[in-house]
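Written below as structure tokens is the structure these notes are about.
The other protein chains are all here in position, but one chain of the complex has been omitted.
Here is chain A:
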Amino acid sequence: MIRTLLQTALSGALLTWACIPAHAQPNDAAAQDYIKTLTDMGFPAPKENQLVHIPPTMEDLEDADIHPELKRVIRRGYDLFTNTQQLRGENVFNNMNCSSCHLGEGRMPFSAPIWPAAVTLPDYRGKNGHVNSLEERIAGCFAYSMNGKPPAYGSDNMIALSAYHSWLATGVEMYPKQAIYGRGFPAPERPEELSYSRGKELYAENCAVCHQEDGSGMRVDDQTAYPALWGDGSNNWGAGMVRIFTAAGFIKNNMPLGQPRSLSDQEAWDIAYFMVSQERPQDPRYTGDVKATAEKHSNFHKHSMYGKVRDSDGRLLGDHDNTGSKPFLKPDNIQPRSFK
């Protein structure tokens, strides 16, 4: 059931499966279905030479020829990934699950599928300026997107999460040379002008039914039904999603849930602009001065509204020391690294 293939043809993909190189091992019908489902939904077809990988499912795991103990650990990783709230108060201090942003349990293209991390890391990351391992990359999500403290490196939970990532990458070569189809949250082209007020209206029409007018989402029975988009229950100012192009890419490709690609590029960007212009817990990299912090991490924050004045009311965004329900600013296991 593991299907990895190198898309060698241009976007007329469906007619060109005969061109699949002999080393690929696709179940042709299944791969065709996979691409057709995505293109029918409005996603672009794979480009020439893009790596298309169909990650295995949890059903596939049951049939896989791997050690039962590994299966058990992968299942635990899956469980942590889709119900990260079980680590609330220890590693997670907001209402998010990993799968809140990585839809389809981390498997979906155009929804930051997580398997590429398993085959492209260790690698240099501009965000922290050093070579990161898979565990360190996962730790970044905990520190910023979960407004939390990463599970310890090498801990059971960290290894379980890593194993789930690696399992999804089954069959993909390490350090693939091809570009990966649907990696990250590919942003549509940025329109000339973005409108906060239009974004606010569009948010009310398209998003508030689940995420609520105040962006707080909804909790039911002590579980997250709909993730918080801003405020104390959401990711902090250091999370990738605060970058407007990341938010626009997420929205365009994934929202409203079940109707990806239904918003225009302009609409996706306007909603993103509105969403990233709201307050949220402080960036763990905060120096005590929002402008200085934004400047120090300008490679990141040049894409966010952090340290900038919101036009609608003149508020300087991120100018506070609120860390949400997290009783500290920076987790002690997020460290610089020099390899010296």
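Note that in this section a residue touches a chain if its C-beta (ideal position, glycine included) is under 8 Å from a C-beta of that chain, and two chains touch if they have at least 3 such contacts; residues count from 1.
Assume contacts and distances are computed from a predicted model.
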Fill in the blank from the handout: In UniProt, out of "MaoC family dehydratase", "ABC transporter permease", "Transcriptional regulator" or "Cytochrome c553", the chain dropped from the view is recorded as "Cytochrome c553"
Practice task
Out of A:S155, A:S197, A:Q223 or A:T287, point to the residue that touches the absent chain in the complete complex.
Solution key: A:Q223
Fill in the blank from the handout: Touching the hidden chain, out of A:M41, A:L70 or A:L329, is A:M41
Exercise for the section: For the chain that's not shown, point to the residue among A:M108, A:L161 or A:A187 touching it. Expected result: A:M108
Completion exercise
Missing-chain contact, candidates A:A152, A:A179, A:V209 or A:V309, resolves to A:V209
Problem - Missing-partner contacts on chain A, residue numbers - result: 33-34, 37, 41, 57-59, 82, 103-105, 107-108, 206, 209-210, 218, 220-221, 223, 225-226, 256-260
